[in-house]
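See below for the structure under consideration.
Every protein chain except one is present and positioned as in the full complex.
What follows is chain A.
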Amino acid sequence: MSDLPENLKYTKTHEWAQLEDDNIVRVGITDFAQEELGDLVYIELPELGRKVQAGEQCAVVESVKTASDLFSPAAGEIVAVNVALVDEPEQINKDAYHTWLFCIRADAVADLDQLMDAPDYAQMIEH
């Protein structure tokens, strides 16, 4: 698991979060998560403009075998969703760290301080 991008933050529920300009946080699922889920066939994205709390369930990814909830890594407003994924959910299987699901404008970027860095997440998924 040495290939975890160092520039991302990670949640216990296997989302990655990338802080960009203007408090924008881009969110996807980790490679470990897509590997565990297997072939993805359906994505349910949050509505634009929805206000979410940190840790609030706000999207669903479904593989052939199972459905899995996604949780927002920060409090804020959903400002973008990756609609292209609705028709091609398998993009996540192909490249989990370059395939984002939604962006939040975070109320406070300090929320991300609660998340794990790559080495901590690597340690978590190894156990």
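Please note the rule applied: a residue touches a chain if its C-beta (ideal position, glycine included) is under 8 Å from a C-beta of that chain, and two chains touch if they have at least 3 such contacts; residues count from 1.
Note that contacts and distances are computed from a predicted model.
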Chain left out of the displayed complex - its UniProt protein name, from "aminomethyltransferase", "NADH-quinone oxidoreductase subunit K", "Xanthine dehydrogenase family protein molybdopterin-binding subunit" or "DNA repair protein RecO": "aminomethyltransferase"
Selected residue (touches chain absent from view) among A:19, A:60 or A:75: A:60
Of A:13, A:53 or A:93, the one touching the omitted chain in the full complex: A:93
Contacts of chain A with the absent chain, listed as residue ranges: 35, 38-39, 41-42, 44, 60, 62-65, 67, 86, 93
